[in-house]
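Have a look at this one.
Apart from one protein chain that is not included, each protein chain of the complex appears where it belongs.
Take a look at chain A:
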Amino acid sequence: MNLQVELEHHRRVLIVRLRGELDHHTAEAVRTKMDEAIQRGRAEHLVLSLEDLTFMDSSGLGVILGRYKVIKSLGGKMVVCHVNPSVHRLFELSGLFKILAIYENERTALSELEVVS
């Protein structure tokens, strides 16, 4: 499969790095891996890091929105970083950027979340 999910715990924050192409075909595995990590319950907040994401379509928007809802229902906060221009355009079209805070990199995202928690 042309997509890898890398998970890293950083205190109360789960960092999820997506590498490759996020489409309908790869979306299911991303959803499963992220939900398993969230349900394990060690993390309160989530940083989705998209630096090595080479392609994304509306199936990716669906997965991201779904995980946002899961984290929010558990009382946490989800943010996104390393958003390239084409992904940003999809966020704008769908209105997702109104509910998801976007940061330049993992460091700024983490420091923001650590202020929150």
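Just so we're on the same page, a residue touches a chain if its C-beta (ideal position, glycine included) is under 8 Å from a C-beta of that chain, and two chains touch if they have at least 3 such contacts; residues count from 1.
Keep in mind that, in the parts below, contacts and distances are computed from a predicted model.
Enquirer: Name the absent chain as its UniProt record does, using one of the following: "ABC transporter", "Assimilatory nitrite reductase (NAD(P)H) large subunit", "Anti-sigma F factor" or "Polar amino acid transport system permease protein".
Expert: The correct option from "ABC transporter", "Assimilatory nitrite reductase (NAD(P)H) large subunit", "Anti-sigma F factor" or "Polar amino acid transport system permease protein" is "Anti-sigma F factor", the UniProt name of the unshown chain.
Enquirer: Of the listed residues A:V13, A:L48, A:L61 or A:C81, which contacts the missing chain in the full complex?
Expert: Considering the complete complex, A:L61 is the one touching the chain left out.
Enquirer: Contacts of chain A with the missing chain: which residues?
Expert: Residues in contact with the chain left out: 2, 21, 23-25, 27, 31, 55, 57-59, 61-63, 65-66, 85-86, 90, 93-95.
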